[in-house]
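Below you will find the structure I want to go over with you.
Removed: one protein chain of the complex. Kept in place: all other protein chains.
Think of it as A and B in the order they're written, each chain with its own count starting at 1.
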Amino acid sequence: MEAPEPGAGSSAVAELAGASRSGDRRATARLLSLVERGGDPADEVASATQAHVGEAHVVGITGAPGSGKSTITNSLTTLLAEAGRRPAVLAVDPSSPLTGGAILGDRVRMSGASEAGVFIRSMATRGHAGGLALAVPGAVRVLDAAGFDPVVVETVGVGQVEVDVTAAADTTVVVVAPGWGDAVQANKAGLLEVADLFVVNKADRPGATDARRNLDLMLDLSTAITRPGTGRPSITMTTATEGDGIGELAAAVAGHLDLLCEGGELGQRREKRRIAEVRAHLEHLLAGAADEALTTEGLQPVQASESPMMAARRLARKLLG
Amino acid sequence: MDDPRSTLSGIPLSPVYGEGPLPGEYPYTRGVHSDMYRSRLWTMRMFAGFGTATDTNGRFRELLRSGSTGLSTAFDMPTLMGRDSDHPWSLGEVGRAGVAVDTVEDMADLFADIDLGGVSTSMTINGPAAIVLAMYVVVAEQGGVERGQLAGTLQNDILKEYQAQKEYIFPPRPSVRLVTDVIRFTAAEMPRWNPVSVSGYHIREAGSTAVQELAFTLANGFAYVEAAVAAGLDVDAFAPRLSFFFNSHVDFFEEIGKFRAARRIWARWLRDRYGAVDERSLKLRFHTQTAGVSLTAQQPETNIARVAIQALAGVLGGTQSLHTDSHDEALALPSEAAARTALRTQQVIAHETGVTGVADPLGGSAYVEWMTDEVERRAEEVFAHLDEIGGGSILEGVHEGIQSGWFMGEIAESAYRFEREVNAGERIVVGVNAYTEGNGSPGAELLRVGQETEDDQLARLATVRSRRDSAAVTASLRRVVADATDPEANLMPSLIAAVRARTTVGEIVEALEGVFGTYVETAVV
Partner (left out) sequence: MVDTGLPIRVVLAKLGLDGHDRGLKVVARMLRDAGMEVVYLGLRQTTDNIVAAVEQEDADVVGISMHNAGHLTLGPLIVKALGEAGLAVPVVIGGIVPDADLPELEAAGVAAVLGPGASVEEVVTTVRSAAGRDGST
């Protein structure tokens, strides 16, 4: 079908959503662009897909730059596709803070998955209204509604927003490469707290067993690292470039989902994720209203007699009615 | 005038001026020979290769007739990547940018009616280098020339492929093993052969600075030394046959400083770090090619001037052989007329300018000596970094630098910085961002390779496949796999047997990929 232009109205979006559900990949890609654009079109996409979400297992994969996340994502989704599943990947890369442009390079390491028919979408951290915290859940919903399962969200584990995005998955996989520095870095970035599963990649390199031991030690020392309902995170050793350990990882990912379902934790996690998403939308709306208030003459934003706090309270009362 | 012993006015010249260490003396900053070009000019080696083997053979014989003293072979992309002409990836690329070689029969056509005992042949190939060397040995022996008589150079420098040129096949470690197999084989059986030409040329073309070119190349050289020593060779058994290949770019004095620093660093590291005692191990000999990347598509005749200046820098830097680029190379493969002008440029420098009359004529210049020291100092910083990330091994440091994308990131950054400077007008490139009057004039006659070449080559390959003994081919591949699996074995004998059985480059490469794996790079943009 001919994809409608953005802003073409909710019937056109509904048509796209229908095509996407029946396997039209161009329609899925166009819906993802509408989500990235934010605003009304994104709302329309959310409405059109809402009835069809909740089927996909959402898997977050994160780790320090160079740990091998993309290669693991490639091998894992290739394996799943060859086993008859329909995986999709959302690969998030940082944008340049100066220009808003970005070089999205994750597909370089994902040609195997691409050839196996995995749907891969690259997303920059900027360049969409509302930021990553809105765009990623919206995009995941589009892929979920299109019938992809699992939906893998891959992010660089630096920065709170990226970590939050990954942590919003049903199952969060943290990739660590050999070298004490990497585990420490992962700890600092807050990655250890969000992990459901650990992968020590590049297991063929010297230091891999040390890395595993270090992780075990950290898990022993901190009960905070064990997420509720699913017990102590397992550690899988992989050499993703060779495909070694990927079968075990796939089993660990599936096993984690089983645990979530058995303990009723899956529903709780998704509810929390929903609340977080509502909150992100709310913050975005309030921020927009605040910007408007401060630039609208009629609200008299600046009064010399008021303290900044008093002015803010007065404006908030007007805004929130 | 062709008498280097006096000037045009008849002023007599000494072979060298200045204080020691003189040319020919450690650390060879001033050159590897005491009288440099007085007793022997550099080899004028022109790169040629296009179309079928027979086409290139014609060009070779033309070059030998016009006074070229060495042959240099360019292979087409499928051959460089170890794929046969009938592989799906090869579509549109057979014979386009070099000569197509699928079997030993193509190699025989390539060197038909050329006395392999009497020329030196350079072959620019890396991933499948060992296979191509095996073919050269078989062709020579079919023509009655023993392998021990063969002279020439195999590029066989796989490390820079991961860093810059990206023509790799297998992962780095098994690839380095193939390099050391060739080094062990030639050390034992081909005393006149240079098994590796450690190449900075491509690092520079990929956008590095002169210092990066020098430092990365020498580090790769150190890495091969460490690998060969680890494979059980004595450093003096192979180091004299290691050669180098540098770029000569347009920043005249920086280039000359780079060549001089290269010799000094190599001599010191080989003696002090690797314990070489044979002075031939300490002497860095190198081939130079002018900088293809500096040539402009705009006003291409201007490139003749660039090439001349770059060639002169190579000669004043003490090169052992030289390729001068043709001025039309930014547009297409060099035409025969342009290739001849490029060779004539070298002949003007050799026979008319008088620069060959005195060894290292720039030695002692305050600026040149300072530049040499400064380039050396900056290169040493790179070695220190690699030594550190390699835990005291340059070989491991280079592996780590490849694996982490460090080399690629450094090169990409330099390339982009240069482009930005040109775009901002901070750096003038004549005909590109200044003096553009005359751009867009009709270009010269360009060499084109048509679809017929691909069709011809496919027909030839099909014929060879149908006529050979397929049982012998299968058996030869089984032996290649067995030797590849055994880390102690040298692959050269089984490769020689395989090419003799008419096994194709692609078949051998696929068999090796079964054991070694296929490399996928970590892209650093």
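Basically, a contact is a pair of C-beta atoms (placed from the backbone, for glycine too) under 8 Å apart; a residue touches a chain by one contact, two chains touch by 3 or more.
As the structure is a prediction and not an experimental result, all values here were calculated from the model.
**Q** Considering the complete complex, identify which of A:23, A:65 or A:100 is in touch with the unshown chain.
**A** Per the contact definition at the top, the residue touching the missing chain is A:100.
**Q** Which is it among B:35, B:161 or B:483 that touches the chain not included here?
**A** Candidates B:35, B:161 or B:483; residue touching the omitted chain: B:161.
**Q** Would you mind spotting which of A:26, A:213, A:232 or A:318 touches the chain that isn't drawn?
**A** Missing-chain contact among the listed residues: A:26.
**Q** Among B:30, B:45, B:59 or B:83, exactly one should touch the missing chain; which is it?
**A** Reading the full complex, the residue touching the unseen chain is B:83.
**Q** Which one touches the absent chain: B:35, B:93 or B:226?
**A** For the chain that is not drawn, the touching residue is B:93.
**Q** Taking the full complex into account, what residues of chain B touch the chain not shown?
**A** Contact residues on chain B toward the absent chain are 77-78, 80-81, 83, 89-93, 96-97, 161, 165-168, 205-207, 293, 296-298, 330-333, 412, 415-416, 419-420, 422-423, 429, 432-433, 443, 446, 448-449, 451, 521, 523, 525.
**Q** State which residues belonging to chain A touch the missing partner chain.
**A** 5-6, 25-26, 28-30, 32-33, 36-37, 95-96, 98-105, 107-108, 111, 114-115, 119-122, 124, 127-128
To be clear about the criterion, only the chains that are shown with their structure count from here on.
**Q** Please output the residues of chain A touching chain B within their complex, sorted ascending.
**A** 66, 103, 105, 108-109, 111, 241-242
**Q** Name, in rising order, each residue of chain B that touches chain A in their complex.
**A** Touching chain A from chain B are residues 171, 404-405, 517, 520-523, 525.
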